[in-house]
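For this depiction, one protein chain was excluded, whereas all remaining protein chains were kept in their positions.
Chain lettering (A and B) follows the sequence in which the chains are written, and residue indices restart at 1 in each chain.
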Amino acid sequence: MVQQTEAIAPDTQHEAPPEVVKSLRDHGALPQWRLMWRQFRRHRLALIGLIVLIPIYFMAVFAGFFAPSSADTAHTALPYAPPQRVHISAEHGMFVYGYSSTRNQETFEQTFTVDKSKIVDVGWFVRGDEYSVVGPIKSNIHLIGPTKAGEAFFLVGADQSGRDLLSRLIHGARVSLSIGLVGVFASFLLGMLIGGISGYVGGRVDNIIQRIIEFIMSVPTLPLWMALSAALPGSWGPLTRYFAITVILSLIGWTGLARDVRGRFLSLREEDFVMAARLDGVGRTGIIFGHMVPSFASHIIASISMAVPRMILAETSLSFLGLGLQPPAVSWGVLLEGAQNIRAVATAPWLLTPGLAVVVVVLAMNFVGDGLRDAADPYK
Amino acid sequence: MLRFVARRLVWMVITLAAISFVTFVVIKLPPGDYTTTVIANAEARGQDIPDSQIAELKRHYGLDKPFLVQYFTWIKGVVLHGDLGQSFAWNQSVASLIGNRVLLSMVLSIASLLFVWAIAFPIGIYSALKQYSGGDYLASFLGFIGMAVPEFMLALVMMYIGFRYFGQSVGGLFSPEYADAAWNLGKLLDLISHLWVPIVVVGVAGTAGLIRITRANLLDELHKPYVATARAKGLPEWKLLLKYPVRMSLSPFFSTVGWLLPGLISGETIVSVVMSLPTSGPLLLGAVKSQDMYLVGSFVLILSTLTVIGTMLSDLALAWWDPRIRTRFQKG
Partner (left out) sequence: MQPLLEVRELRTHFELSDGVVKAVDGVSLSVPRGRTLAVVGESGCGKSVTARSILRLVEKPARIVGGEILLYDDAPDTKPLDLLAAKDKRLRQVRWADIAMVFQEPMASLSLVHTIGDQIIEAVRLHENVGKQAARDRAIEMLDRVGIPDPKRRVDSYPFQLSGGMRQRAMIAMALSCRPRLLIADEPTTALDVTTQAQILDLLQDLQQEFGMAIMLITHDLGVAAQVADEVAVMYLGEVVEQGPASAVLSNPKHPYTQALVRSVPRLGLRGKDRLVAVRGTVPPPYERPTGCRFHPRCDSFMAGKCDVTVPVRVRSDEIDVACLLYGEEER
C-alpha cells in the first residue's frame, strides 16, 4: 500500500488543496505564528484597524497630555459653544478667534458668533491644568492649547456646561476603552473555566452547563442589564460603580466564549495527540494546559477580540441611558447622555462626536478581530 | 414530531420557571422593600407610621415570610391571576400599566425581525455567490458599519436629520391627531408610516450580523461534495445552487430567531427611549431609575417569556425544515 492515506476533502478545494497545505506543513516552511502574521497582514482592513487603534489607545493612556484641558474645566458663560478653527498668520502665529455671544430676547436662546477682534494664541506644549502622569508624578504640559492658561479653546465645541468636548472625549476614552478590556478579561476567565469544564468533563455536567448558557442567551440582554444596574445602590462611588458595571456586563457576556471553548475542547478530546498525551501518562491539568489550550489559543484570542467591541457598545448604551457610569465619571456613553435631547443635538450637533468615536473604535476592532480570526486558521 | 414538540414544551416550562426565579431575585435585590418606600413617603409628608402598622403592612404583602415563600406567592399571583404586583411609583397594578406597551414592543420587534430577514438573506446569498465581487465588498463593508453603530446613535442621527432638514419630529408612533383617537384605518396607516424608521433603526445591527452569517454559511456549503454531485448531474448552475447549498444554508435561518429576537428587543428598548415611542422601553427606563422593582421585574419576565416562546416556535419550524433534526427526535 502507498504509505500515505489519501485525504482529499473537496470542501476546502477553493483554497489550497489539502495535499498542498500538508506538504507546506511537512516541509516546515513557516512556524505557526509567522504564518498567522503573514495571513493577518494580508487582511488589509485588519491592518488599517490596528493602525487606527494603536494611537487611540496611546492617547487614552496619556490622556492628560493630549487633552488641552482637564475633563471638568468649565467655561460657564459658553455653554454649547461651537467648534473653533485654528488659523495661522504671520502676525499671530497659530491662533483661534474668541466668541461673542448674544441672547435672543424672545427665545432666550444663546447664539455665538466668531469675534475676529478676540484672538486667542495657541501653541504646542503649553502649560495648563495639572494632571497626573503616573500615580503621584504630576505635570501641566499639554500637547496643544491656549498659550494663556484658562482661555476657552474648543476644537470640537463645548457641552452644556461650557466644557471642552475634545478634552472630555480624550479623558472618556480611558474608561470606554478599558472597560472593554477589563470586562472581556472577566468574561474570559468565566468562559474559559465554565466552557472548559463543560467540554472536558462532558456528559451530564456538560448538559447542565449548556442548558444554563442557553437560558442566559435567551434573555434579552438590555432589559436584564437595566434591571441589574437598577439594583446598584446609588451611593456607590464612580470606581465601585465602574467595577460593578463591568461585572454585570461580563456576567452575561461570558456565554459566547464558553460555547467556543467547549466546542474546541470537545473536538480536541478526540484528537490523536491528546490521546497520545494521555497514554503517555500526562495528568489532566497537563493535558489541558500543556496540549489542548495551546492548540486553540489562537481561536480564543480571535473570539476575545470580537467580544471587546461588543462590551464597549454595551457600556456606551447603558451609560447613555444614564444607568451605567454616572457623572462626574467620564466615558463616551456618559458624554452621549448629553445628546439624549434632540433639541440639544439640533443646536449643537458636535455633541454626537463621542458617538463617532465609538463607531470608529468599534469598527477598527471588528476589522482587527476579523483579521485575527482569519489568521487563527493559517492553513485554511 | 409530537415527541419533539412535547420535549420542547417541557424544556420551555423549565426555562420559564428559571426566568421567573431570576426575575424575582432581581426584584428583591435592592435593599429595602415596599414598606421602606411607604415609610419614606410618610416621612416626606412629615408623618410618622407606628411600628405596628408597618408590621401589618409586611404581613399583608407577605414580606415577613422567607424568600422562597414570597417567591411562590408572587409567581402564583402571576400565573393564576395575571397579577404582576404593584408599581410603587405609579401606584397602579403593573398589569394595567404595561399591557399595551408590551404589545407594541412585540409588534416592533417582530416587524424588525421580518425586515432583517427580508434584507439580510438575499444580500447574504448574493455576497456568497459573488464572493470577492464589488457587491460583496460593499455588503461586507456596510455590514461592518451596521455592527459598529449603536442603535441609539442611529436613532439620534435619524432624528437629527428629520428635525434639521425636514423640520419635523420623527419620534413617536402616531401623529398628534391620531394619538388619542380610536383605532381605525387612518390610525393604522399613520402607525405604519411612523413605524418604518424605528424598524429600520432596530434592524440594522441584526441585518449586518445575519448577512455575515448567511454569507459564511453559504460559502461553507458552496464547495461541499454534494454540490459537485449536483453539478456533475448536469443541473444548470442557478438551479442547483438554489436547490442544494442555499437550501442547506438556510437551516440557520430558523435558529436565528433564538439569538436575533433578544437582540431586537434590546435594540427596541433603547431606540424607543431615544425616539420616545410608547413601547416598553421608556417605561422600563423610568422604572429602573426610580427602582420600581416590580415594574422592572415584570418587564424582564414578560420580554423573556415572549423571547422563549419565539425561540421555541423557531425550533419547531427548524424541525419542519430540516429532516435531520426531525428524525433525530423521532428515534429518541
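Operating definition for what follows: contacts are C-beta pairs under 8 Å (C-beta built on N, C-alpha and C of every residue); 3 or more make two chains touch, one makes a residue touch a chain.
This one's a predicted model, so the numbers in the text were calculated from it and none came from an experiment.
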Note = Among the options B:V94, B:V197, B:M248 or B:L284, the absent chain makes contact with B:M248
Task = Among B:A230, B:L261, B:V300 or B:A319, single out the residue that touches the unshown chain.
result = B:A230
Remark   = The one residue from B:G77, B:P122 or B:P323 touching the chain left out of view is B:P323
Ask   = Residues on chain B that touch the omitted chain in the whole complex?
value = 223-226, 228-236, 243-244, 247-248, 251, 322-324, 327
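The rule is simple: only the chains that are shown with their structure count from here on.
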Key: Distance between chain centroids, defined by C-alpha means - chain A, chain B (Å)   = 25
Chain B to chain A touching residues, read off their complex = 15, 18-19, 22-23, 26, 29-31, 144-145, 147-153, 156-157, 159-160, 163-164, 169, 171, 220, 222-225, 228, 258-259, 261-263, 265-267, 269-270, 273-274, 284-285, 287-289, 291, 293, 296-297, 299-300, 303-304, 307-308, 311
Task = Would you tell me which residues of chain A are touching chain B in their complex?
result = 10-14, 45, 214-215, 217-224, 226-231, 233, 309, 313, 316-317, 320-323, 336, 339-340, 342, 345-346, 349, 352, 355, 358-359, 362-363, 366-367, 370
